Every structure is written in structure tokens, then in C-alpha cells.
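For reference, the structure I am asking about is given below.
One protein chain is absent from this view; the other protein chains keep their places.
Letters A and B mark the chains in the order given here, with residues in each chain numbered from 1 onward.
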Amino acid sequence: MSQVDAVAASAPAAALIRRRPGGARVFARRSPLGAIGAFLMLVVILAGLAAPVVATHDPTRTDATQTFTPPGPRHWLGTDHLGRDIYSRLVHGARVSLAVGIACALLGGLGGGAVGLVSGLAGRRVDTVVQPLLDIMQGFPLLVLALVMTAALGPSLGTVIVAISVPFIPRVARVVRAVALGVRETTYVEAARAIGAGGARVALRHVLPNTVAPLVVMTTAQLGSAILVEASLSFLGLGIPEPYPSWGRMLSVSATEFAQRAPWLVIFPGLAISLVVFASNLFGDGLRDYLDPRLRI
Amino acid sequence: MRHRTALRWIVCAALAGILATSPAWAAAPSPKYGGVLNAMHREDPPSLSLIEEATVSVNWGVAPCYNNLVVFDPVKSQESPQSIIGDLAEKWEWRDGGKTLAFALRRGVHWHDGHPFTSADVKYTFDLIREAPGMSVKLRLNPRKLWYAQVQAIDTPDPSMVLFRLKRPQPSLLMMMASGYSPIYPAHIPPAELRTRCVGTGPFKLREYRPGELIEFVRNPDYFVKGRPYLDGIRFIIIKERGTRIAALQAGRLDIMMPQEGTKPAGEQLKQAVPSMIVTIAAHNINDNILVNFKRPPFTDVRVRRALSLAIDRQAYIQAVRQGAALAGASLLPRPWGLWGLGPSALAGLPGTGNPVTQKAEARQLLAEAGFGPGKPLRVVMSTRALATYVDMATFVIDQLKQVGVDATLEQIESAVWFAKLTRGDYQLGANLTGIGADDPDAAFYENYACGSQRNYSQYCNPEVDRMIDAQSQEPDPQKRAATVAEIQRRLETDGARPILGWDLDYFAMWPYVHGFVPHNSVYNNGRFQDVWLSK
Partner (left out) sequence: MRTFVVHRLGLAAVTLAGMSIVIFVLLRLAPGNIVDLLFSAAGYVDPAEKQRIVHELLLDRPIAVQYVQWAGALLHGDLGKSYRYGLPAAQLIGPRVPVTVELAVMGMVVAILVGLPTGIVSATRQNTATDYGLRIFSLAGLSMPAFWLGMLIILLLVRVTGWIPPMLYVPVRENFGLHVLQFLFPALAVGYRSAALINRMTRSSMLEVLREDYVRTGRAKGLGGRVVVYRHALRNALLPVVTVVGTEFAFLIGGLVVTETVFNLPGVARFLVEAILWRDYPVVQNLVMLIAIVVVLSNLAVDLLYARLDPRVRYA
């Protein structure tokens, strides 16, 4: 089960969430692991952003004299079968993998949030149309839908992002819809309606603040899932295409073939993926503990 | 009495002397019968129909079922006219000044379903391939129709005799008939059926094909070569994941590698992990090359094409992309691995083989003459399929082009779409591999370089080269022919018809208990396992 599904499965049907006081410091104190996760993520994001500076070599330059060199002073994490520096490729790959992960998480989160809000607030008729559509999309296992969509749309950066985001939308929408429905039933909102507050106003002032917490938690969960799904797609040959460097592709293309001769080809990209997903999971856990313990998994 | 005893002693001594001093006798173990060979296979063959397909995944995996008229001797690694031996044909000869090829066929041979084999099957097979007028049956795919374009008619005066009547002499015909791609099909079975099952005359019968899992053969007890095969059966085990394949061979789950799977790192690693593993270096008869779209600017400009070929350092390619396990060469397998290809000394002076610095400088100059330079860089897109081999090739080429100021980017195309793009001419540069079914100029040139040929993806067309190809095809004098062929190869390289980056070498590995298998300098023609035996 994806992280996202797990979060969705545990969200209470009607949750009125109180906002927690305090900021980053309280967060760090309350959840040290979460703070560590956030810090790790920040490091990786910064490394990715500053890739041209942080990298030691040109990630695409092949060098026939330096193939399969083990990690050492000249090539910190070794080189691959074409003589390319692994460390530099990882750093540049961080950009792409993170960008794709964040884009998918945001698209899925925002898309799902919008759909969920509309479905929850716009009345019965809209809901009865949207609900089955969500069920249909959610019926496909995440990887399968992403696979078919990537095949359908062709391998490009854009299509991979869309293909991974789309399966997230129904899962997020479901949670947001549940919150919206719950909030709508409260007397507080009924009172607001009675004095004539319009639908949009209700949405903005009452529903939205309460959806922030589960939305944020789901989005961070999606980041990890997106990176993992992209890696699996690359492994199967349908992920982010050349020439973008991608951690998933570093693992699939040639790495397994040369793994016994040059284990660093398999170990480091895998560690990179695991580390980032691990950090985002830590951060997501901490965030959830901070925002509302009741959503805890 | 005493004479006879003395004679006996002399004879015994002589025999003992011969036995003791003959290393061959002492060393060569005698073949054992029995056992099932577990052979590596990397993917499902597109179909089981050998004649209709053009990938080694079919030759390796289906060939044990069939026989040819003639084959390349399995124990000789270099395939040549001298290594051709009879399979279903006992004897053959050229008649009518090289315009008729007559075969005397073996008698008493039967198809796996019991039907007798006759010359009618041979006529049927080749009429099918050449799409002879009047043939009611048609192949769905027919990649090698060109091979038999010179056959005018096929006569069968009796059930054991076949005569191929040619429009003009073609010495290469025999070479192509010996290729793994030239099995004889049964006339009594529709070709469509042979896509999913196998009925041949070969040493093994197809027992089961489980798609995605294995292709299993059992010995043919009625095989026409008495005492063969040695093996009880063969299992081609399909493992899609490359790392897992190598690990399986290393762990002994597989006994023998698949041709074209032996990269240098894999071979070295296997040898290191299992010192007793037998690793033989052989050629594939497959070359890595670049497709240049002749019909699309700027490659319509010969200067740009030449600059492209000059910019790519072949030796660097071999070192960088193939870890040194490849040969520089032109359009035919280079000597001494092949028969016709230009060797190292003959290659000197061709684009990409000289001093890389001067050649790149020359490339930059040519590009400048063509109107490209630092202010107006040439932008090209190199298309490639998503497979590791192609991507590595394309990555290297792009890097080399960058060094002469060409702004090259990589475009990844899915397999399902790749081919359509190629045939539409919807590409600029493409990474490509070209396999050659038999080490012969006719097999290589007509398909890939003749004007208008279906597989001439670049749409290269040089009428003079076409004339030379036709001339060498019917040239009876071997020396004159060799000279023409060498000239054609030089021409193709200087024209930049399909810049050849290298000919890959195979580090073919098998366990020491596998005997009787000698890797050939071709991946296509040695998959019958008739004389292979196991000593465990």
C-alpha cells in the first residue's frame, strides 16, 4: 500500500482540527525525528539547486580512461561504465528526481484538494458525478495506472509527472472531501450560512483551514511515493527519459549488470533514493504529529 | 609359433607407443550421452518462425529444431566457404559457369511428425522466401527476400535433387544458405503455424514453449545423423533482467551463456568468481553505427556528414562504451575475425580512425565551411531506443559532437514507435545496431546500402557503389572480388553512409562441463547443439 493510501485510510470521517501553536522550534522539540527529516530534505534540495557548484565533474562527460573507478579522492563516489562521475550525476539527478517528486506531490495535492473541495461543498448532484469518477481512478493500483499512462502519453518529463500525479488525485480528494463534508455539517457553518455567507466564503474561511493539515501530510507522503514510483518506472524502462539524469535510471540501466564488478553503481543511487524518501517520511511523520496526532499512523 | 608371438609383441609395443605419444588421444574425453543443457535466453522470440524474424533471440532458441541445406562447421569459429559442410545436403556443385547450384539431398530423413523430407520441401522453402510467382502461400514477415533475388527458378528433378537456377552467377549464395537464418521448412505445414510451434528435421524436437519462461527441447530419436545428438534435451531459460542472468550463470543455474550477452565486464567477473569457467572471446558480426538521415538538412550537405564522422573518435568509442571489447572496422567484420573486413592498416585514413585532435579540428573547419560555428551552432537531435546499448552509444556520440561545437541532444523513443519514425524518415541521427546474417558482402551490402533497399534507413544512394556491389556479387575471381569489396567499404566510410563505430566482441562464458560448443564469430549461425555434450 502506498503511504498515501495509508494516510487516507486512517483519516477520520469528520475531523475538526485545532491549530497547534508555535512554529519551527516547537516542531523540532515535539518531534526531533521530524526535524532531522526536514534538515535532510533541505540539504538535498540545496545540493540539487546548487548542483553546478556542488558537483565535481560534468555529469555527462564520458571518460574512457576512468571507467569503473572505485570511490576515491578524484571521484568521490566512483565512476560508471562510461567513466562518468557518480557523485556529480547524483547531485544533478537530485534536481530532476526532487523536481519530479515535488511537482507530482503538489499537482496531486492541489488537484486532489480542489476536486475534494468541489465534491464536498458543491452539493449532492456534483458529488454523485464526481464520486464514481474518483472510485474509477482509485481502482487502478498506483503503479499500474502510472505505467499505462506513461505508455499512453509517451516518455517525456511532462508526461511522467502527469502519469504519477493523476493516481494521487482521487486519494487526496477523498480525504479532503471527508473533511469538507464534516465541516459543512457543523452548526458553526450552518450559522454562517444562515447569516448569508456565500459558498466560496464558507469554503475559504471554514473548510480550507481544516483541510490544510491532512493535505500537508498527504502531500509529504506523496513526495516519497512519487520518487519511488518514478524509480520503478525507470527500472521498467518507462521513467524519466534521457537526457535528464534520474536516480531511478541510474539504478536500472547497466547498474545491475555491472553490480558485482562495481557495487558502488548500485549502492549509491539506491541509497540516495532511500535517503530522500526516508527524510520526507520522517518530516511527514513529524508534521502530522505536530498538526494533529489523531491522523497518526 | 615364435614368429607369431614376436609379431604380437611388436604390434602391442607399437600400439602402446602410439597411445603414449599421442596427446590428442590422451587429452580428448569421449562424448557422453545424456543430460539436459540449461541455456541462457534473454527474452521471448517475437515468434518461433526462424525465416520470418531478424533477431538472435530466434536463432538462439529455435535452431535446434531445424536443419539447413548446408551449415557452417560448428567446431570452426570463423565461418567461411571452406567451413561449409552439408546438413540436409550430401553433396553440391556449381554448374553452367556458376549459374546453377545443384544439391544432392540425404535420403531417409523425416520431419518430426513423420512426413518424409524431399526436395519439394526445399523448393517450397526458397520459393516462399523469394516470393516466387505462383506461390499461394505467403510469409507474414520476410526480412531476407533480397538474399535470393538472383534465383530464377528452382527445379526438383527427383526427390533427392534440387537445382537452383540463377539469373547470373552469385558465389555468395552458398554462404547465405549456410546461415542460421536459412532453415528448411516443411511444405505440408502452413507457415503461420510455425510461428507458434516447430516442426523440423533437426536433432531436437520442441517439447514445450512457455511464453516468458522457457523453450524446451527433447532429443529427436529418429535424427538422420546416427549417434546424435548427445544431449537428452535443452532448456532455454528466459530471464529478462540482465543482472539476474549473469548471476544465474555464475550460480550454475545456467550452463551456457547466450551469444551477444557477454560484455567484457560480465565475462571478467564470471571468470573471477568461477575460475574454471571457460570464457572465449568471439565476434558478434554485429556493428554499432549511426544512422544519418540523408534526406534531411543539414545532412544533405556532404561536408556536414563528413564532419560528423570525423568528430567521432572510434578508438575512444571502443574504450569508453565497450570497455575495449570491440573492433574498429568498416562495413564488414574486420580481419582476422572476418573474411572481408578492412583490417587496422587498411582503416588508417578513414574518418574517425586517425589522430582525434586533428580530425576534430578538420571537422570544425568543415562545419565552418558549411556555415556553422560558435555564433550559429549546428543543432541536432540524436534519437535512440530506451535500451542500455543504444543509450550508451548515443551518450558518447553526443559528447563527441559537443567537442566540435555541435549542440546535440538525446531523444528517447519507445520501441513501439522507433521503427515507424525511422521508416518515415522522421529523425536526424539515430543510434543503431546492424547484424549481418553471414559474413559475406552480398548479405551486408544489398540490404543496408543499396539504393531504395527497405533496410537502408539513411536512404543513402550512390549509383556507382550500387554498380560495384553488383560487380563483386558475380565476380568469380576471389582476388578481384576482394579488391572491389575493399573499395566499397572505403567508399561507404568516406561517404558517411552509415558511420561504423565498432564491431562488438563477445566474452562468451560456459561451464567447463559443457563440451562440443565453439563460439563462432557470429551470433546467428551456431545454435543447433547437435554435437554438444555434458560431462557432469
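Simple rule for what comes next: a residue touches a chain if its C-beta (ideal position, glycine included) is under 8 Å from a C-beta of that chain, and two chains touch if they have at least 3 such contacts.
As the structure is a prediction and not an experimental result, all values here were calculated from the model.
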| item | value |
| --- | --- |
| Option from A:A38, A:V115, A:A231 or A:L287 whose C-beta touches the chain left out | A:A231 |
| Listed residues A:V118, A:L251 or A:L287, member touching the removed chain | A:L251 |
| Missing-partner contacts on chain B, residue numbers | 44, 46-47, 52-55, 140-143, 195-196, 210-214, 235, 237, 239-241, 243-244, 247-248, 250-254, 273, 414-420, 423, 454-455 |
| For chain A, the residues touching the chain missing from this view | 1-3, 5-6, 9-10, 13, 33, 132-133, 135-137, 139-144, 147-149, 151-154, 224, 228-229, 231-232, 235-238, 248, 251-252, 256, 259-260, 263, 266, 270, 273-275, 277-278, 281-282, 285, 296-297 |
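The criterion applied here is as follows: only the chains that are shown with their structure count from here on.
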| item | value |
| --- | --- |
| Residues of chain A defined as touching chain B within the complex | 60-65, 67-68, 81-83, 151, 154-155, 237, 241-243, 253-262 |
| Interfacial residue positions of chain B with respect to chain A in the complex | 241-244, 246-247, 263, 265-266, 268-269, 273, 316, 319-321, 323, 384, 386, 388, 391-392, 394-396, 398-399, 409-412, 414, 417 |
